[in-house]
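Okay, so here's the structure we're looking at.
Excluded from the complex is one protein chain; the other protein chains are retained at their positions.
Labels A and B are assigned to the chains in the order they are written; within every chain, residues are numbered from 1.
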Amino acid sequence: MFMGQRKAVGPASVFGSDVIVSGGLVFSAGAVGEDEQGKLVEGTVRDRTKAAMQVVERRLATVGLDWTDVVHVTIYLSKYEQDFAAFNQAYAEGLPKDVPPPVRICVGVAALYAGTDVELSVVAALRETAA
Amino acid sequence: MFMGQRKAVGPASVFGSDVIVSGGLVFSAGAVGEDEQGKLVEGTVRDRTKAAMQVVERRLATVGLDWTDVVHVTIYLSKYEQDFAAFNQAYAEGLPKDVPPPVRICVGVAALYAGTDVELSVVAALRETAA
Partner (left out) sequence: MFMGQRKAVGPASVFGSDVIVSGGLVFSAGAVGEDEQGKLVEGTVRDRTKAAMQVVERRLATVGLDWTDVVHVTIYLSKYEQDFAAFNQAYAEGLPKDVPPPVRICVGVAALYAGTDVELSVVAALRETAA
């Protein structure tokens, strides 16, 4: 079993890889509410929250995982007071049922990529066991 | 030894678990300056810093750890210029003596939960050894 071996998975730009697996953990790049063509979804923060969760889901699928494997989520909102309730509802709806949810922290920031309103930074855990 | 097994500990709401243990690390939900009944503490950022550190302490105790096991702290302040000095003093006072402190990063954000002024995102490490 390799500990600490850093392995990038999936597309990468010069700015960052989408997913890196290391030491039993899976790090995902910041996920905004974009569609599969990389275009920000129109509509509300609710729509973009669901889209961002789907971005995460697609990335986790590249390493055989899903939202049940997520351990930690940092949520950044650029219009916190205005959007917190709607974000929260969409997020809770998007989480898998019947498993304990990830731990999270949600903060209001001044600005996000392309002026968007919600971005997720997610860490998941591999399912492997080691003797 | 299970690597990557994700185990939630303690109370969870539909929005997030309090503590998740995975791969030798312990992830704690965002901790604000609230008392044991979940009510934000009155007073100053100093009071709420100490209360938030106590929230973390109670959560770590559920997995047999304490502040000497913390490896990383992200500190979010919603009134950074105004509160940084007072926060810093309260934080240093709350850290265990005679052990190297956790690494940290402290940033000023636009907004936090319920309009509060300080929130901590903490990662700790289990004490187990594995052959």
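The working rule: a residue touches a chain if its C-beta (ideal position, glycine included) is under 8 Å from a C-beta of that chain, and two chains touch if they have at least 3 such contacts.
All of these numbers come straight from a predicted model, not from anything done at the bench.
**Student:** Can you say which of A:Glu34, A:Asp83 or A:Glu119 touches the chain missing from this structure?
**Tutor:** A:Glu119
**Student:** Since one chain isn't shown, list which residues of chain B touch it in the complete complex.
**Tutor:** On the chain B side, contact with the omitted chain comes from 1, 23-25, 69, 71-74, 77-78, 80-81, 88, 91-92, 95, 100-110, 123, 125-131.
**Student:** Over the whole complex, note the residues of chain A touching the chain we left out.
**Tutor:** 1-6, 8, 12-20, 22-25, 27-30, 74, 76, 78, 109-113, 119, 121
Just so we're on the same page, only the chains that are shown with their structure count from here on.
**Student:** Report the inter-chain centroid distance for chain A and chain B in whole angstrom, where each centroid is the mean of the CA atoms.
**Tutor:** Result: the chain centres lie 21 Å from each other.
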